[in-house]
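With one protein chain held back, the other chains of the complex are shown just where they sit.
So, chain A:
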């Protein structure tokens, strides 16, 4: 923008150029020029001002009016406050900076009296000598000396600062009560809920759990019931990780301990199915119907073999079948659980559980429906020799059978209302047993970490944790897991996670507190001692019984010889039955009567107390 006066219309007046108009223009080089011109002739500005002096003239003169003065009063003296103080001003000044530093002084040689120069040796020696002659010095040193000697001797006698009791680790008194908390619940995604009849943990990680679902109740299977069984991932309870679709619902299944991708499942119709999780939900191979079991397969276990493909299964049709998974069309071997060792299927005992311990590959045990545990030898030459011995202890089917992982000579069985621990050597009875529980026990297993702990599940939905070193009469921990019955139980290999399956298809995953899942000191030896003690006790009892029986027999033989077979004192079985019935009914009736009387008493009390209440109300 350039401003420049442009001279125009200049009037020449005596060689002085007076511009008559002035025009300013704005020159814009980049935009449109907007120009407004103000033009006025010089003469139009008007005459210039000419000033002149003038004398002053009086405009107003107001004289004082004395009459107004009468409105005022003369006041004298007058008070007027004045402040007389020295003038003070506030002023700020910054002084010169002074630097400080903290330093210590080392007093090297203290307190020498003024006259003595510490540097001079002679003077100091003289001073010292003088002090030594001082009586108080002698006196105090003697006293102090004796005190000091005492302490020195003390030090020498006993090292009071030594670390004592170093090796003994602090025995942690586990003050906290044992507990177990539920981590996850896996529910059957189908509409119709089925019972979880079998559980198996993934062998490597323990992150996966395979559950077999079926309905074991007689003729309760509905048409809509799904046939599937699931593999769950522990972290994800909402959706099963994988589905297994057999032709008939699976009653039991087992992961291959050597190959975590393969599983074997035994189904309701007696067939065995082999699955590979890499290959999908359909079984890789299924055994043929004719060659399989005739009843549901209650337990199937992988065996330890060179090929790693052997397994065996048990069913209530009385057979134990061995299979090679490469060829499931027919079993490799068959055993009929006939105690008469004749292989007679009609008299065979139905098998309801199976046990195999990898450390004892030639022996295995079968729990039967009749309450007998049969111990068998795999490598026997003739089928008759396969069955070694039997243990009779339970009144009902044996639902679980497991050897103690630390002491394989002792095994745990569960059936009817008790859990029993047996020793292999004692065939007459179990060495330890729990008292009769309130409901049926359905499954049990030992803890893989602690040899004295085992878990049981009952039909009232309670999971019991028993620690036989701590308490034998009652479970150490009793947890109500769910409202319906629990049917299966499996402990994971680390001993901390327990999975239990219920009747409505729920698998509950619990974590056991560390007190019950860490090995305690001396536990193994204490437990071994306990087992030995109980075994010995049983042995002694057995021996005594045998003695008594022998005596009886010899006595009865003698008496028979003498009297020639009189039937005195012997009742026929019918009469025995009648007597037993009579006793039973009389006992039941007595019990009922007692109960009724108690109820009546209670009712009467209630009536009386109610009457009192009513009276009290009426009074107030």
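Keep this in mind: contacts are C-beta pairs under 8 Å (C-beta built on N, C-alpha and C of every residue); 3 or more make two chains touch, one makes a residue touch a chain; residues count from 1.
What we mean here is this: contacts and distances are computed from a predicted model.
A.B. asks: Leaving aside the chains on screen, match the unshown one to its UniProt name from "Isocitrate dehydrogenase [NAD] subunit, mitochondrial", "50S ribosomal protein L21, chloroplastic", "ER membrane protein complex subunit 6" or "Dynein light chain roadblock".
C.D. replies: Spelling it out: the chain absent from the display is recorded in UniProt as "Dynein light chain roadblock".
A.B. asks: Just to verify: which one of A:35, A:152, A:192 or A:289 makes contact with the chain not shown?
C.D. replies: Answering carefully, the residue with contact to the hidden chain is A:152.
A.B. asks: Using the document's definition of touch, tell me which of A:141, A:345, A:358 or A:608 contacts the absent chain.
C.D. replies: A:141
A.B. asks: Since one chain isn't shown, list which residues of chain A touch it in the complete complex.
C.D. replies: 106-112, 127-128, 131-133, 136-138, 140-149, 151-153, 155-156, 159, 161
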